[in-house]
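Below is a structure I'd like to ask you about.
All protein chains of the complex are present and in place, except for one that has been dropped.
Order as written gives the chain letters A and B; numbering starts at 1 within each chain.
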Amino acid sequence: MKLYMKYFSIQFKSQMQYKATFILNIFGRIVMSFATVASVLFMMVRFNEIEGFTVSQTLLCTSIVTMAFSLSEVFARGFDIFPRLLGNGEFDRILVRPRRVIFQVLASHIEFIRLGIFIQAVAVLCYAIPGSGVVWTWDKILTLFLMISCGGAVFFSLYIIYASFAFFTTEGLEFMNILTYGGREFGRYPYSIYGKRILKLLTYVVPLALIQYYPLLYLLDRVKNPFYIFTPVISLLFLIPSYAFFRIGLRRYKSTGS
Amino acid sequence: MITLSNINKTFRVARRQAGFGRAVKALFSREYELVHALRDVSFTIKDGEMVGYIGPNGAGKSTTIKIMCGILTPDSGLCEIDGRIPWRERIAHVSKIGVVFGQRSQLWWDVPVIDSFELIRDIYKTDEKTYKYNLEELTELLDLGEILKTPARSLSLGQRMRCEIAASLLHSPKVLFLDEPTIGLDAVSKIAVRQFIKKLNSERGTTVILTTHDMQDIEALTERILFIGKGRILFDGSLAELKKHSSRRKTLTIEYTGAAPEITEGMTLKEKKNGHLIITLDPEVLPVSDAIAYLAGKTELIDVSVSGITAEEMVAELYKEYQL
Partner (left out) sequence: MKKYFALFRIRFINGLQYRAAALAGLSTQFAWGFMQILAYSAFYRANPGAFPMEFSHLVSYIWIQQAFLALFAPWGVGGNVVDTIVSGNISYDLARPMDIYNRWFSEAIADRVSKATLRCLPILIVAFILPPPFKMVLPSDLFQFSLFLVSAPLAMFTVTAYCLIDHMSTFYTMSRYNAIFVILADFLAGGYIPVPFFPEPFRRIAEILPFAAMQNMPLRIYSGDMAGRDAAYGIVLQLFWFAVLLAFGKLHMRHSLKRVITQGG
């Protein structure tokens, strides 16, 4: 952890070298991500509600998923650009250093400008809260916290899987976008609107619904069972297969070197 | 002590074909070919040795280096460095080695070099005393002084290479791998880097393994040469032996006035300009003194120079000999 902070500060220092560009970029990203919010807003203004979720409740959902996603973008950037690390030899450098591989990939790329989207999502959250009808008791706050943090972990796992594929092929990684970017884009609305089958898929295979739909039901008092508070924690199990897949990929890399 | 025995490594490479029709065909089926990157590579390097590893591009140099660094696993064969198998005990192994990739940087681009050094210290868990001692010594030997406070991006190539080398030595590795450390450097920096490597090897006893295309590096630095071609070790011995092994031909350059001399047995004409003649000579057929005497008899000589083969030419000849 101490070493992580060292990595953190060296990158913070270097990204702060260009303060003007940094601020401009953060601002740019905030504006950019408003397109997504605007499309949700436009749709919700027209239809008033979807599957019983109101405008504010949908925006609440949008902002939570966006926050979770942007956390993974800031902290798991190394896995997002992993094909590049393989291509430019940076990964070989990682392999000749005496620390765990995943730790190094994680620590050596922290992208602070992507916090812009997080900031924007916080703004949307603040806007959505008054109209959402949520009474913020401790259990609700805990639910919200778990949704965001575990959500970040699920997206992080997806990035690890993406990176693992990069060990096998340099092309065709685009299909993972449907899970990473798609998870965020389609997570603007509660996953239940896509039908039962998709919801099942997102519950048992890629556990995105565990950090969005189920705890959201609890947050909005649609269910009372406190089990729903902790569904995001179950989603953390997803880290295991993605880690295993990364190890398999790494073994292959060591035998082919490409 | 580094031991490699019977290391084999093959890669599968997709064949790309030219032409439109073939590109369409490749959409559905693709041909692969096996490339033998290393065949039965064996050698031993003792502690404190300095070895030059040479060979043409694609001969298997970097594959071997990668195996020794623990980045690659061979198909078969044994590799032990200080009693460890690199790819089995990666972390323990790499904390005892240093690696410099000449064309890639390990420094953080936008922060002062010293910050990078401190992070590297923490990555390697180097204790403060060792770090301080190494930093001081390296600063002095590589003349880093002011450079340490500069961000890596504003360093010249030569300055950066000195910092790269220092960065790889902060944790006092027993073995140093240098992959083309002088590539792109100007003459002054090249000499500085070479002097430093020499000192490092003789004073600290660090084992150095160096790949390069620059034969001057080899001449200046290494006693021992490993020559690899098409995945096989073709030669293992000293530079002098290699010179003996390769042809002993001499080059004779003469300047003359009057008619151009006829050449005789044992000579081959390489170049003929007005008043200039460059001749290669096989001293086994015609000794040098006889050759000069012969030429002096044929024409009026103004100047004569005799030179042996350069390392550069020798390697080129070796490539030709092995059809690399």
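We take it that contacts are C-beta pairs under 8 Å (C-beta built on N, C-alpha and C of every residue); 3 or more make two chains touch, one makes a residue touch a chain.
All figures in this text were calculated on a predicted structure; none of them were measured in a lab.
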Of A:L3, A:L86 or A:I193, the residue in touch with the unshown chain: A:I193
Among A:T137, A:T169 or A:N225, the residue in touch with the chain that has been omitted: A:T169
Contacts of chain A with the absent chain, listed as residue ranges: 21, 24-25, 28, 31-32, 35-36, 38-39, 42-43, 45-51, 169, 171-175, 177-178, 182, 186, 189, 193-195, 198
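Convention: only the chains that are shown with their structure count from here on.
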Interchain centroid distance [CA atoms averaged], chain A/chain B, Å: 46
Complex interface listing, chain B residues touching chain A: 11-12, 63, 66, 69-73, 75, 87, 90-92, 94-95, 97, 99, 101, 104, 106, 108-111, 115-116, 118-119, 122-125, 151
Footprint of chain B on chain A - complex, ascending: 2-3, 6-7, 10-11, 13-15, 17, 88-90, 92-93, 95-100, 254-258
